[in-house]
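A single structure is presented below for examination.
The complex appears here minus one protein chain, its other protein chains still in place.
After this line comes chain A, so read on.
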């Protein structure tokens, strides 16, 4: 069976503490329940969650949607946003968890990456060093989301052309973002050429695409 690996990189730095992280958790719940109603996703989607604050953790290794149970997600009181280190960990995971096709084994679908932050990378040097590596991973889609007023689009634009901005990082806006993510994952099942990116569904009103 061919898998569609989906990596979620979530900012859990101090600024996410409180309502925001609760909204993210609810969003993840909804994301998972919505995907479970999608027959393609139910048979193909595998999800991994990597959180980043001062520490970078893969809180959920790549797991089949069918057997997935959402992990505990916590935020520290304060501290930096080590986005660069998170992307570095992602590179390692892409190398070890994603199956490349060859003569005797069927490859996975090209992986999707969704990254969400309410700030900017604190480890800017590491971030800039890892960006070309990520671009070389031939992902089917790399969607970065800047949530809230303090989130800075410009750094995310260095990572990907697909940057969306949420004016506010409140529960309902984050929820509509996660619903959009679940709709986007449904489009991964496409026979695409080797370098083409997936086409995303139109985002809801609260989610602005940054050009």
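Things to note:
Just so we're on the same page, a residue touches a chain if its C-beta (ideal position, glycine included) is under 8 Å from a C-beta of that chain, and two chains touch if they have at least 3 such contacts; residues count from 1.
Convention: contacts and distances are computed from a predicted model.
The protein name that UniProt records for the chain not on display, among "Protein phosphatase 2C domain-containing protein", "Autoinducer 2 import system permease protein LsrD", "Nitrile hydratase subunit beta" or "Dihydroxyacetone kinase, C-terminal domain", is "Protein phosphatase 2C domain-containing protein". Across A:108, A:123 or A:206, the single residue that touches the chain missing here is A:108.
Even with one chain removed from view, chain A keeps its contact list with that chain: residues 1-2, 33, 36-40, 42-44, 66-69, 100-110, 138, 140, 189-194, 196, 198-199.
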